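The complex appears here without one of its protein chains, the remainder shown in place.
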(Lines give C-alpha, C1' and ligand atoms only; values in the text may rest on other atoms or scores of the structure.)
Protein backbone atom coordinates (compact mmCIF):
# COMPACT_ATOMS: atom_id res chain seq x y z
CA UNK A 1 0.00 0.00 0.00
CA UNK A 2 1.59 3.21 -1.14
CA UNK A 3 0.74 6.29 0.85
CA UNK A 4 3.47 8.61 -0.25
CA UNK A 5 0.95 11.42 -0.41
CA UNK A 6 0.87 11.85 3.36
CA UNK A 7 4.44 13.07 3.47
CA UNK A 8 3.56 15.85 1.03
CA UNK A 9 2.20 18.37 3.58
CA UNK A 10 5.71 18.42 5.00
CA UNK A 11 7.72 18.04 1.78
CA UNK A 12 5.96 20.71 -0.29
CA UNK A 13 6.65 23.53 2.21
CA UNK A 14 10.19 22.25 2.76
CA UNK A 15 11.00 22.17 -0.95
CA UNK A 16 9.31 25.53 -1.49
CA UNK A 17 11.42 27.01 1.28
CA UNK A 18 14.60 25.72 -0.33
CA UNK A 19 13.69 27.00 -3.79
CA UNK A 20 12.75 30.39 -2.35
CA UNK A 21 16.27 30.77 -0.97
CA UNK A 22 17.54 30.91 -4.55
CA UNK A 23 14.97 33.55 -5.46
CA UNK A 24 16.22 35.85 -2.73
CA UNK A 25 16.20 39.09 -4.70
CA UNK A 26 13.19 38.34 -6.90
CA UNK A 27 10.42 39.32 -4.56
CA UNK A 28 7.59 38.86 -7.04
CA UNK A 29 8.55 35.32 -7.97
CA UNK A 30 8.89 34.55 -4.26
CA UNK A 31 5.33 35.72 -3.69
CA UNK A 32 3.85 33.82 -6.61
CA UNK A 33 5.64 30.61 -5.66
CA UNK A 34 4.58 30.97 -2.02
CA UNK A 35 0.93 31.26 -2.94
CA UNK A 36 1.08 28.38 -5.43
CA UNK A 37 2.78 26.17 -2.88
CA UNK A 38 0.21 27.04 -0.21
CA UNK A 39 -2.61 26.16 -2.55
CA UNK A 40 -0.91 22.87 -3.39
CA UNK A 41 -0.49 22.03 0.29
CA UNK A 42 -4.11 22.82 1.03
CA UNK A 43 -5.28 20.68 -1.89
CA UNK A 44 -3.10 17.73 -0.93
CA UNK A 45 -4.18 17.92 2.71
CA UNK A 46 -7.85 17.96 1.75
CA UNK A 47 -7.34 14.93 -0.46
CA UNK A 48 -5.69 13.05 2.40
CA UNK A 49 -8.39 14.07 4.85
CA UNK A 50 -11.04 12.66 2.54
CA UNK A 51 -9.10 9.49 1.86
CA UNK A 52 -8.96 8.80 5.59
CA UNK A 53 -12.74 8.80 5.73
CA UNK A 54 -12.89 5.96 3.20
CA UNK A 55 -9.75 3.99 3.94
CA UNK A 56 -9.17 4.60 7.63
CA UNK A 57 -5.91 5.82 9.10
CA UNK A 58 -3.10 6.03 6.57
CA UNK A 59 0.52 5.38 7.32
CA UNK A 60 3.77 5.67 5.42
CA UNK A 61 6.87 3.72 6.41
CA UNK A 62 9.95 5.69 5.41
CA UNK A 63 12.25 3.62 3.26
CA UNK A 64 9.96 0.63 3.58
CA UNK A 65 11.10 -0.21 7.13
CA UNK A 66 8.09 -1.64 8.88
CA UNK A 67 7.01 -0.33 12.28
CA UNK A 68 8.05 -0.57 15.05
CA UNK A 69 11.57 -0.56 13.58
CA UNK A 70 11.45 2.24 11.03
CA UNK A 71 10.23 5.79 11.29
CA UNK A 72 6.85 6.60 9.87
CA UNK A 73 4.17 9.18 9.25
CA UNK A 74 0.63 8.47 10.37
CA UNK A 75 -2.35 10.50 9.20
CA UNK A 76 -5.60 10.25 11.11
CA UNK A 77 -8.52 12.67 11.06
CA UNK A 78 -7.28 14.62 14.08
CA UNK A 79 -3.85 15.35 12.68
CA UNK A 80 -5.14 16.01 9.17
CA UNK A 81 -7.78 18.45 10.37
CA UNK A 82 -4.99 20.42 12.00
CA UNK A 83 -2.76 20.15 8.92
CA UNK A 84 -5.56 21.47 6.71
CA UNK A 85 -6.24 24.37 9.04
CA UNK A 86 -2.54 25.14 9.33
CA UNK A 87 -2.15 25.23 5.56
CA UNK A 88 -5.16 27.47 5.04
CA UNK A 89 -4.22 29.90 7.81
CA UNK A 90 -0.63 30.11 6.55
CA UNK A 91 -1.82 30.79 3.03
CA UNK A 92 -3.99 33.67 4.20
CA UNK A 93 -1.27 35.05 6.46
CA UNK A 94 1.11 35.07 3.49
CA UNK A 95 -1.25 37.44 1.67
CA UNK A 96 -1.05 39.76 4.67
CA UNK A 97 2.73 39.48 4.65
CA UNK A 98 2.92 40.66 1.03
CA UNK A 99 1.64 44.10 1.90
CA UNK A 100 3.04 44.49 5.38
CA UNK A 101 6.36 42.81 5.92
CA UNK A 102 8.55 45.06 3.79
CA UNK A 103 11.41 44.63 1.34
CA UNK A 104 14.04 44.21 4.03
CA UNK A 105 12.42 41.06 5.42
CA UNK A 106 11.60 39.70 1.99
CA UNK A 107 15.25 39.91 1.04
CA UNK A 108 16.36 38.32 4.30
CA UNK A 109 14.81 34.90 3.65
CA UNK A 110 11.51 35.71 5.35
CA UNK A 111 9.35 33.42 3.18
CA UNK A 112 11.71 30.43 3.28
CA UNK A 113 11.63 30.42 7.07
CA UNK A 114 7.84 30.70 7.09
CA UNK A 115 7.77 27.56 4.97
CA UNK A 116 10.32 25.74 7.12
CA UNK A 117 8.15 26.59 10.11
CA UNK A 118 5.09 25.16 8.38
CA UNK A 119 7.05 22.04 7.41
CA UNK A 120 7.97 21.58 11.07
CA UNK A 121 4.42 22.13 12.24
CA UNK A 122 2.91 19.73 9.69
CA UNK A 123 5.62 17.20 10.42
CA UNK A 124 4.84 17.32 14.14
CA UNK A 125 1.18 16.68 13.40
CA UNK A 126 1.87 13.76 11.11
CA UNK A 127 4.76 11.89 12.69
CA UNK A 128 4.16 8.50 14.21
CA UNK A 129 7.13 8.24 16.53
CA UNK A 130 8.31 10.29 19.42
CA UNK A 131 11.79 11.06 18.23
CA UNK A 132 10.64 12.36 14.89
CA UNK A 133 8.27 14.54 16.80
CA UNK A 134 11.28 15.95 18.63
CA UNK A 135 13.04 16.60 15.33
CA UNK A 136 10.00 18.27 13.76
CA UNK A 137 9.56 20.38 16.90
CA UNK A 138 13.14 21.53 16.50
CA UNK A 139 12.69 22.35 12.80
CA UNK A 140 9.71 24.43 13.77
CA UNK A 141 11.46 26.06 16.71
CA UNK A 142 14.65 26.91 14.82
CA UNK A 143 12.59 28.64 12.14
CA UNK A 144 10.62 30.45 14.81
CA UNK A 145 13.87 31.62 16.44
CA UNK A 146 14.93 33.16 13.14
CA UNK A 147 11.52 34.69 12.48
CA UNK A 148 11.26 36.24 15.93
CA UNK A 149 14.68 37.89 15.69
CA UNK A 150 14.39 38.98 12.05
CA UNK A 151 14.48 42.75 11.94
CA UNK A 152 16.72 42.94 14.98
CA UNK A 153 14.98 45.61 17.04
CA UNK A 154 16.13 45.72 20.64
CA UNK A 155 12.94 44.31 22.10
CA UNK A 156 12.99 41.44 19.60
CA UNK A 157 16.53 40.48 20.55
CA UNK A 158 15.86 40.65 24.27
CA UNK A 159 12.61 38.70 24.04
CA UNK A 160 14.10 36.09 21.76
CA UNK A 161 16.88 35.36 24.25
CA UNK A 162 14.19 34.41 26.74
CA UNK A 163 12.23 32.53 24.11
CA UNK A 164 15.20 30.54 22.84
CA UNK A 165 16.52 29.72 26.30
CA UNK A 166 13.19 28.50 27.57
CA UNK A 167 12.74 26.36 24.47
CA UNK A 168 16.23 24.90 24.79
CA UNK A 169 15.30 23.91 28.31
CA UNK A 170 12.02 22.33 27.29
CA UNK A 171 13.73 20.48 24.42
CA UNK A 172 16.14 19.17 27.01
CA UNK A 173 13.25 17.85 29.07
CA UNK A 174 11.86 16.29 25.89
CA UNK A 175 15.14 14.46 25.26
CA UNK A 176 15.37 13.31 28.86
CA UNK A 177 11.80 12.07 28.71
CA UNK A 178 12.57 10.18 25.51
CA UNK A 179 15.69 8.68 27.08
CA UNK A 180 13.82 7.45 30.14
CA UNK A 181 10.95 6.14 28.07
CA UNK A 182 13.27 4.26 25.75
CA UNK A 183 15.18 2.90 28.72
CA UNK A 184 11.95 1.70 30.32
CA UNK A 185 9.93 0.19 27.47
CA UNK A 186 12.49 0.02 24.66
CA UNK A 187 10.59 1.60 21.78
CA UNK A 188 9.73 5.05 20.48
CA UNK A 189 7.02 4.27 17.95
CA UNK A 190 3.92 5.79 19.50
CA UNK A 191 1.58 2.94 18.70
CA UNK A 192 4.13 0.40 19.92
CA UNK A 193 4.69 2.50 23.05
CA UNK A 194 0.98 2.37 23.72
CA UNK A 195 0.97 -1.42 23.45
CA UNK A 196 4.03 -1.84 25.66
CA UNK A 197 2.79 0.59 28.31
CA UNK A 198 -0.56 -1.20 28.41
CA UNK A 199 1.23 -4.55 28.77
CA UNK A 200 3.44 -3.63 31.71
CA UNK A 201 0.83 -1.33 33.23
CA UNK A 202 1.42 2.32 33.83
CA UNK A 203 3.27 2.08 37.13
CA UNK A 204 4.64 4.97 39.17
CA UNK A 205 7.82 5.10 37.06
CA UNK A 206 5.93 5.48 33.79
CA UNK A 207 3.60 8.00 35.36
CA UNK A 208 6.56 10.12 36.41
CA UNK A 209 7.89 9.92 32.85
CA UNK A 210 4.48 10.95 31.57
CA UNK A 211 4.55 13.97 33.89
CA UNK A 212 7.91 14.83 32.37
CA UNK A 213 6.26 14.97 28.95
CA UNK A 214 3.50 17.02 30.53
CA UNK A 215 6.12 19.61 31.54
CA UNK A 216 7.63 19.62 28.06
CA UNK A 217 4.38 20.12 26.21
CA UNK A 218 3.07 22.57 28.81
CA UNK A 219 6.08 24.73 28.11
CA UNK A 220 5.49 24.53 24.37
CA UNK A 221 1.74 24.95 24.55
CA UNK A 222 1.75 27.57 27.29
CA UNK A 223 -0.29 25.49 29.72
CA UNK A 224 0.34 27.13 33.10
CA UNK A 225 4.00 27.56 32.10
CA UNK A 226 3.06 30.46 29.85
CA UNK A 227 5.26 33.12 31.47
CA UNK A 228 7.39 33.44 28.32
CA UNK A 229 4.49 33.66 25.92
CA UNK A 230 3.08 37.20 26.10
CA UNK A 231 6.50 38.80 25.83
CA UNK A 232 7.69 36.75 22.86
CA UNK A 233 4.42 36.99 20.97
CA UNK A 234 4.26 40.78 21.20
CA UNK A 235 7.80 41.42 19.95
CA UNK A 236 7.89 40.25 16.29
CA UNK A 237 6.09 41.80 13.28
CA UNK A 238 2.33 41.28 13.03
CA UNK A 239 2.37 38.40 10.57
CA UNK A 240 4.92 36.46 12.56
CA UNK A 241 3.03 37.06 15.78
CA UNK A 242 -0.17 35.89 14.11
CA UNK A 243 1.57 32.79 12.81
CA UNK A 244 2.97 32.00 16.26
CA UNK A 245 -0.33 32.73 18.00
CA UNK A 246 -2.24 30.57 15.55
CA UNK A 247 0.13 27.64 15.15
CA UNK A 248 2.91 27.19 17.69
CA UNK A 249 0.96 26.63 20.87
CA UNK A 250 -1.38 24.34 18.93
CA UNK A 251 1.47 21.97 18.20
CA UNK A 252 2.13 21.59 21.91
CA UNK A 253 -1.57 21.01 22.48
CA UNK A 254 -1.69 18.41 19.71
CA UNK A 255 1.28 16.57 21.21
CA UNK A 256 -0.38 16.56 24.59
CA UNK A 257 -3.57 15.12 23.16
CA UNK A 258 -1.62 12.44 21.31
CA UNK A 259 0.52 11.40 24.26
CA UNK A 260 -2.21 11.40 26.88
CA UNK A 261 -4.87 9.68 24.80
CA UNK A 262 -2.66 7.16 23.03
CA UNK A 263 0.08 6.23 25.49
CA UNK A 264 -0.50 7.42 29.03
CA UNK A 265 -4.24 7.04 29.43
CA UNK A 266 -4.20 4.55 32.29
CA UNK A 267 -3.56 6.77 35.30
CA UNK A 268 -6.10 9.49 34.57
CA UNK A 269 -6.50 10.18 38.28
CA UNK A 270 -2.99 11.61 38.29
CA UNK A 271 -2.15 12.86 34.82
CA UNK A 272 -5.53 14.12 33.65
CA UNK A 273 -6.28 15.67 37.02
CA UNK A 274 -2.98 17.50 36.80
CA UNK A 275 -3.89 18.70 33.30
CA UNK A 276 -7.29 19.81 34.59
CA UNK A 277 -5.81 21.80 37.47
CA UNK A 278 -3.22 23.34 35.18
CA UNK A 279 -5.94 24.23 32.68
CA UNK A 280 -7.97 25.97 35.38
CA UNK A 281 -4.94 27.93 36.60
CA UNK A 282 -4.06 28.81 33.00
CA UNK A 283 -7.51 30.20 32.32
CA UNK A 284 -7.46 32.22 35.55
CA UNK A 285 -3.96 33.52 34.94
CA UNK A 286 -4.72 34.32 31.33
CA UNK A 287 -7.88 36.18 32.29
CA UNK A 288 -6.00 38.26 34.84
CA UNK A 289 -3.32 39.06 32.28
CA UNK A 290 -5.85 39.97 29.61
CA UNK A 291 -7.48 42.45 31.97
CA UNK A 292 -4.31 43.81 33.53
CA UNK A 293 -2.54 45.16 30.47
CA UNK A 294 -3.27 48.18 28.32
CA UNK A 295 -1.03 47.13 25.47
CA UNK A 296 -3.14 45.58 22.69
CA UNK A 297 -0.46 43.05 21.82
CA UNK A 298 -0.30 41.87 25.43
CA UNK A 299 -4.07 41.55 25.71
CA UNK A 300 -4.20 39.51 22.53
CA UNK A 301 -1.32 37.29 23.69
CA UNK A 302 -3.06 36.57 26.97
CA UNK A 303 -6.11 35.58 24.97
CA UNK A 304 -3.97 32.85 23.44
CA UNK A 305 -3.20 31.65 26.95
CA UNK A 306 -6.88 31.48 27.89
CA UNK A 307 -7.64 29.44 24.77
CA UNK A 308 -4.90 26.95 25.64
CA UNK A 309 -6.49 26.40 29.04
CA UNK A 310 -9.89 26.05 27.43
CA UNK A 311 -8.81 23.42 24.91
CA UNK A 312 -6.91 21.36 27.46
CA UNK A 313 -9.91 21.42 29.76
CA UNK A 314 -11.37 19.18 27.05
CA UNK A 315 -8.44 16.79 27.39
CA UNK A 316 -8.81 16.75 31.17
CA UNK A 317 -12.47 15.75 30.87
CA UNK A 318 -11.46 12.89 28.60
CA UNK A 319 -14.74 11.93 26.99
CA UNK A 320 -15.62 11.67 23.35
CA UNK A 321 -17.93 14.67 23.39
CA UNK A 322 -15.35 16.78 25.20
CA UNK A 323 -12.74 15.78 22.65
CA UNK A 324 -15.07 16.86 19.87
CA UNK A 325 -15.47 20.21 21.59
CA UNK A 326 -11.72 20.57 21.98
CA UNK A 327 -11.06 19.72 18.31
CA UNK A 328 -13.69 22.20 17.11
CA UNK A 329 -12.12 24.78 19.38
CA UNK A 330 -8.62 24.02 18.10
CA UNK A 331 -9.70 24.62 14.50
CA UNK A 332 -11.73 27.67 15.43
CA UNK A 333 -8.95 29.11 17.56
CA UNK A 334 -6.29 28.75 14.87
CA UNK A 335 -8.40 30.82 12.50
CA UNK A 336 -9.74 33.40 14.92
CA UNK A 337 -6.46 33.95 16.78
CA UNK A 338 -4.75 34.61 13.46
CA UNK A 339 -7.51 37.10 12.67
CA UNK A 340 -7.26 38.74 16.10
CA UNK A 341 -3.49 39.15 15.84
CA UNK A 342 -3.84 40.58 12.32
CA UNK A 343 -6.43 43.14 13.38
CA UNK A 344 -4.43 44.14 16.45
CA UNK A 345 -1.30 44.50 14.35
CA UNK A 346 -3.18 46.51 11.72
CA UNK A 347 -4.48 48.85 14.42
CA UNK A 348 -0.96 49.43 15.65
CA UNK A 349 0.23 49.97 12.08
CA UNK A 350 -2.52 52.52 11.43
CA UNK A 351 -2.17 54.54 14.59
CA UNK A 352 1.46 54.00 15.50
CA UNK A 353 0.36 53.39 19.07
CA UNK A 354 -0.04 50.19 21.04
CA UNK A 355 -1.85 51.29 24.20
CA UNK A 356 -5.64 51.23 24.18
CA UNK A 357 -6.00 54.60 25.87
CA UNK A 358 -4.05 56.24 23.07
CA UNK A 359 -6.54 55.21 20.38
CA UNK A 360 -10.10 56.31 19.97
CA UNK A 361 -12.88 56.37 17.43
CA UNK A 362 -11.14 54.24 14.87
CA UNK A 363 -14.45 52.92 13.56
CA UNK A 364 -15.11 56.27 11.90
CA UNK A 365 -11.80 56.10 10.02
CA UNK A 366 -11.81 52.39 9.34
CA UNK A 367 -15.35 51.03 9.63
CA UNK A 368 -14.55 47.70 7.99
CA UNK A 369 -11.76 46.95 10.45
CA UNK A 370 -14.00 47.84 13.37
CA UNK A 371 -16.75 45.46 12.31
CA UNK A 372 -14.24 42.72 11.62
CA UNK A 373 -12.99 43.13 15.16
CA UNK A 374 -16.56 42.95 16.36
CA UNK A 375 -17.09 39.65 14.52
CA UNK A 376 -13.84 38.28 15.96
CA UNK A 377 -14.95 39.22 19.43
CA UNK A 378 -18.32 37.53 19.07
CA UNK A 379 -16.71 34.46 17.56
CA UNK A 380 -14.20 34.13 20.39
CA UNK A 381 -16.94 34.51 22.96
CA UNK A 382 -18.96 31.80 21.28
CA UNK A 383 -22.03 33.59 20.00
CA UNK A 384 -24.02 31.34 17.60
CA UNK A 385 -23.77 31.29 14.14
CA UNK A 386 -19.98 31.81 14.56
CA UNK A 387 -17.39 29.09 14.90
CA UNK A 388 -16.75 29.41 18.64
CA UNK A 389 -20.28 28.37 19.53
CA UNK A 390 -20.32 24.70 18.60
CA UNK A 391 -17.17 23.88 20.53
CA UNK A 392 -18.48 25.49 23.69
CA UNK A 393 -21.67 23.45 23.41
CA UNK A 394 -19.77 20.19 23.06
CA UNK A 395 -17.31 21.05 25.79
CA UNK A 396 -20.13 21.98 28.15
CA UNK A 397 -21.92 18.73 27.33
CA UNK A 398 -18.71 16.78 27.96
CA UNK A 399 -18.17 18.52 31.28
CA UNK A 400 -21.66 17.68 32.46
CA UNK A 401 -21.30 14.07 31.31
CA UNK A 402 -18.07 13.61 33.25
CA UNK A 403 -19.17 15.72 36.19
CA UNK A 404 -16.32 18.22 35.87
CA UNK A 405 -18.37 21.15 37.08
CA UNK A 406 -15.42 23.20 38.30
CA UNK A 407 -13.75 22.98 34.88
CA UNK A 408 -17.06 23.90 33.28
CA UNK A 409 -17.52 26.92 35.52
CA UNK A 410 -14.00 28.22 35.01
CA UNK A 411 -14.09 27.59 31.25
CA UNK A 412 -17.30 29.52 30.81
CA UNK A 413 -16.18 32.27 33.20
CA UNK A 414 -13.02 32.64 31.13
CA UNK A 415 -15.28 33.23 28.13
CA UNK A 416 -16.73 36.24 29.92
CA UNK A 417 -13.24 37.57 30.60
CA UNK A 418 -12.31 37.11 26.96
CA UNK A 419 -15.38 39.12 26.03
CA UNK A 420 -14.57 41.81 28.58
CA UNK A 421 -10.91 42.15 27.58
CA UNK A 422 -11.84 42.47 23.90
CA UNK A 423 -14.73 44.79 24.63
CA UNK A 424 -12.23 47.01 26.38
CA UNK A 425 -10.26 47.23 23.15
CA UNK A 426 -13.41 47.74 21.12
CA UNK A 427 -14.87 50.46 23.32
CA UNK A 428 -11.60 52.29 23.85
CA UNK A 429 -10.19 52.10 20.36
CA UNK A 430 -13.09 51.90 17.96
CA UNK A 431 -15.76 53.88 19.77
CA UNK A 432 -15.48 57.31 21.30
CA UNK A 433 -14.31 60.51 19.81
CA UNK A 434 -12.31 60.32 16.62
CA UNK A 435 -8.81 61.63 17.22
CA UNK A 436 -7.39 61.14 13.78
CA UNK A 437 -8.70 63.74 11.36
CA UNK A 438 -9.81 62.60 7.92
CA UNK A 439 -6.84 64.27 6.27
CA UNK A 440 -3.99 62.59 8.04
CA UNK A 441 -5.27 59.09 8.60
CA UNK A 442 -3.03 56.39 7.25
CA UNK A 443 -4.76 54.61 4.35
CA UNK A 444 -5.65 51.01 5.13
CA UNK A 445 -4.03 48.83 2.49
CA UNK A 446 -6.26 46.41 0.61
CA UNK A 447 -3.65 43.71 1.10
CA UNK A 448 -4.11 44.00 4.84
CA UNK A 449 -7.88 44.04 4.78
CA UNK A 450 -8.40 41.12 2.39
CA UNK A 451 -6.77 38.44 4.59
CA UNK A 452 -8.75 39.67 7.59
CA UNK A 453 -11.95 39.42 5.57
CA UNK A 454 -11.02 35.92 4.38
CA UNK A 455 -10.41 34.74 7.93
CA UNK A 456 -13.65 36.33 9.09
CA UNK A 457 -15.51 34.56 6.27
CA UNK A 458 -13.95 31.31 7.44
CA UNK A 459 -15.10 31.73 11.01
CA UNK A 460 -18.63 32.49 9.81
CA UNK A 461 -18.52 29.62 7.32
CA UNK A 462 -17.38 27.13 9.95
CA UNK A 463 -20.09 28.37 12.27
CA UNK A 464 -22.86 28.03 9.72
CA UNK A 465 -21.58 25.05 7.79
CA UNK A 466 -20.54 23.04 10.81
CA UNK A 467 -22.56 20.11 9.47
CA UNK A 468 -19.86 19.56 6.87
CA UNK A 469 -17.20 19.19 9.54
CA UNK A 470 -19.12 16.77 11.72
CA UNK A 471 -17.99 13.47 10.13
CA UNK A 472 -14.31 14.45 10.28
CA UNK A 473 -14.39 15.73 13.84
CA UNK A 474 -16.41 12.85 15.21
CA UNK A 475 -14.03 10.42 13.51
CA UNK A 476 -11.08 12.25 15.06
CA UNK A 477 -12.62 12.17 18.52
CA UNK A 478 -13.50 8.51 18.13
CA UNK A 479 -9.88 7.67 17.26
CA UNK A 480 -8.62 9.65 20.23
CA UNK A 481 -11.04 7.85 22.52
CA UNK A 482 -10.15 4.37 21.20
CA UNK A 483 -6.37 4.04 20.92
CA UNK A 484 -6.83 0.56 19.48
CA UNK A 485 -7.93 2.00 16.14
CA UNK A 486 -4.65 3.89 15.86
CA UNK A 487 -2.54 0.96 17.06
CA UNK A 488 -4.22 -1.46 14.68
CA UNK A 489 -3.67 0.89 11.74
CA UNK A 490 0.03 1.30 12.52
CA UNK A 491 1.12 -2.13 13.65
CA UNK A 492 -1.48 -4.24 11.81
CA UNK A 493 -1.09 -7.12 14.17
CA UNK A 494 2.69 -7.46 14.15
CA UNK A 495 3.13 -6.39 17.74
CA UNK B 1 29.69 1.62 34.45
CA UNK B 2 26.07 2.77 34.01
CA UNK B 3 26.07 4.15 37.55
CA UNK B 4 29.24 6.06 36.91
CA UNK B 5 27.89 7.66 33.76
CA UNK B 6 24.63 8.51 35.50
CA UNK B 7 26.56 10.28 38.24
CA UNK B 8 28.50 12.11 35.55
CA UNK B 9 25.23 13.17 33.94
CA UNK B 10 24.10 14.50 37.29
CA UNK B 11 27.34 16.41 37.64
CA UNK B 12 26.97 17.93 34.19
CA UNK B 13 23.41 18.98 34.93
CA UNK B 14 24.58 20.63 38.15
CA UNK B 15 27.22 22.57 36.27
CA UNK B 16 24.73 23.49 33.58
CA UNK B 17 22.11 24.72 36.05
CA UNK B 18 24.73 26.83 37.81
CA UNK B 19 25.77 28.36 34.50
CA UNK B 20 22.18 28.87 33.33
CA UNK B 21 21.32 30.80 36.47
CA UNK B 22 24.15 33.27 36.11
CA UNK B 23 23.73 36.82 34.83
CA UNK B 24 26.20 36.60 32.01
CA UNK B 25 24.71 35.74 28.62
CA UNK B 26 27.73 33.74 27.45
CA UNK B 27 27.58 31.62 30.56
CA UNK B 28 23.92 30.91 29.92
CA UNK B 29 24.78 29.70 26.43
CA UNK B 30 27.59 27.54 27.74
CA UNK B 31 25.15 26.20 30.28
CA UNK B 32 22.68 25.21 27.60
CA UNK B 33 25.47 23.45 25.68
CA UNK B 34 26.56 21.47 28.75
CA UNK B 35 22.93 20.66 29.46
CA UNK B 36 22.46 19.10 26.04
CA UNK B 37 25.59 17.02 26.47
CA UNK B 38 24.20 15.67 29.71
CA UNK B 39 21.08 14.65 27.83
CA UNK B 40 23.12 12.88 25.16
CA UNK B 41 25.06 10.90 27.73
CA UNK B 42 21.84 9.96 29.45
CA UNK B 43 20.35 8.79 26.14
CA UNK B 44 23.34 6.54 25.64
CA UNK B 45 23.17 4.98 29.10
CA UNK B 46 19.42 4.65 29.12
CA UNK B 47 19.18 3.35 25.59
CA UNK B 48 21.01 0.10 25.42
CA UNK B 49 22.94 0.30 28.60
CA UNK B 50 26.65 0.37 27.95
CA UNK B 51 26.69 -3.13 26.53
CA UNK B 52 29.75 -4.54 24.88
CA UNK B 53 29.43 -4.88 21.17
CA UNK B 54 30.73 -3.40 18.03
CA UNK B 55 29.63 -0.10 16.58
CA UNK B 56 26.53 -0.68 14.45
CA UNK B 57 28.33 -0.50 11.11
CA UNK B 58 28.29 -3.23 8.47
CA UNK B 59 32.00 -2.77 7.79
CA UNK B 60 32.88 -3.91 11.29
CA UNK B 61 31.84 -7.52 10.55
CA UNK B 62 31.40 -8.13 14.26
CA UNK B 63 29.52 -10.92 16.00
CA UNK B 64 27.38 -8.56 18.08
CA UNK B 65 26.42 -4.95 17.67
CA UNK B 66 25.15 -2.38 20.15
CA UNK B 67 21.65 -0.97 19.74
CA UNK B 68 21.82 1.47 16.86
CA UNK B 69 18.76 3.52 17.76
CA UNK B 70 20.19 5.54 20.70
CA UNK B 71 23.22 6.32 18.59
CA UNK B 72 21.05 7.65 15.80
CA UNK B 73 19.08 9.66 18.33
CA UNK B 74 22.21 11.12 19.88
CA UNK B 75 23.68 12.07 16.51
CA UNK B 76 20.46 13.86 15.59
CA UNK B 77 20.29 15.54 18.97
CA UNK B 78 23.90 16.67 18.69
CA UNK B 79 23.25 18.23 15.30
CA UNK B 80 20.21 20.05 16.64
CA UNK B 81 21.96 21.30 19.77
CA UNK B 82 24.86 22.39 17.57
CA UNK B 83 22.50 24.46 15.45
CA UNK B 84 20.72 25.95 18.44
CA UNK B 85 23.96 26.82 20.22
CA UNK B 86 25.33 28.44 17.08
CA UNK B 87 22.15 30.44 16.71
CA UNK B 88 22.28 31.50 20.36
CA UNK B 89 25.88 32.66 19.95
CA UNK B 90 24.99 34.81 16.94
CA UNK B 91 21.96 36.12 18.80
CA UNK B 92 24.03 36.97 21.87
CA UNK B 93 26.55 38.75 19.72
CA UNK B 94 23.87 40.78 17.94
CA UNK B 95 22.27 41.65 21.26
CA UNK B 96 25.61 42.77 22.62
CA UNK B 97 26.20 44.96 19.58
CA UNK B 98 22.74 46.49 19.84
CA UNK B 99 22.52 47.02 23.58
CA UNK B 100 26.16 47.18 24.61
CA UNK B 101 25.72 44.73 27.44
CA UNK B 102 25.70 40.99 28.03
CA UNK B 103 24.34 41.29 31.53
CA UNK B 104 20.87 39.77 31.65
CA UNK B 105 19.78 42.06 34.46
CA UNK B 106 20.56 45.07 32.32
CA UNK B 107 18.45 43.62 29.52
CA UNK B 108 15.29 43.55 31.61
CA UNK B 109 12.30 45.77 31.00
CA UNK B 110 9.98 46.18 28.08
CA UNK B 111 10.76 49.72 26.96
CA UNK B 112 10.62 49.70 23.19
CA UNK B 113 13.42 51.74 21.71
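Note that the chains are named A and B in the order they appear, and that numbering of residues resets to 1 at the start of each chain.
Assume a contact is a pair of C-beta atoms (placed from the backbone, for glycine too) under 8 Å apart; a residue touches a chain by one contact, two chains touch by 3 or more.
Just so it is clear, contacts and distances are computed from a predicted model.
*Asks:* One chain of this complex is not shown here; going by its UniProt record, which of these names is it: "Peptidoglycan glycosyltransferase RodA", "Na(+)/H(+) antiporter subunit B", "ABC transporter permease" or "MoaD/ThiS family protein"?
*Replies:* UniProt protein name of the non-displayed chain: "Na(+)/H(+) antiporter subunit B".
*Asks:* Which of the chains on display does the removed chain touch in the whole complex?
*Replies:* Contacts of the unshown chain, counting the full complex: A, B.
*Asks:* Using the touch definition up top, pick the residue from A:21, A:400 or A:485 that touches the left-out chain.
*Replies:* The one listed residue touching the chain not shown is A:21.
*Asks:* From the list A:42, A:60 or A:300, which touches the chain that is not on show?
*Replies:* In the complete complex, the chain left out is touched by residue A:60.
*Asks:* Kindly note down the residues of subunit B that lie in touch with the hidden chain.
*Replies:* Contact residues on subunit B toward the absent chain are 55, 57-59, 75, 79, 83, 86, 89-90, 93, 97.
*Asks:* What residues on subunit A make contact with the chain left out of this view?
*Replies:* Subunit A touches the missing chain through residues 2, 4, 7, 11, 14-15, 18-19, 21-22, 60-64, 109.
Keep in mind that, in the parts below, only the chains that are shown with their structure count from here on.
*Asks:* For subunit B, which residues are in contact with subunit A within the complex?
*Replies:* Result: residues 20, 25, 28, 32, 35-36, 39-40, 42-43, 45-47, 69-70, 73, 76-77, 80, 83-84, 87-88, 91-92, 94-95, 98-99, 104, 107, 110, 112-113 of subunit B touch subunit A.
*Asks:* Along subunit A, where are the residues that touch subunit B in the complex?
*Replies:* Contacts found on subunit A: 131, 134-135, 138, 142, 145-146, 149, 152-155, 157-158, 160-161, 164-165, 168-169, 171-172, 175-176, 178-180, 182-183, 188, 231.
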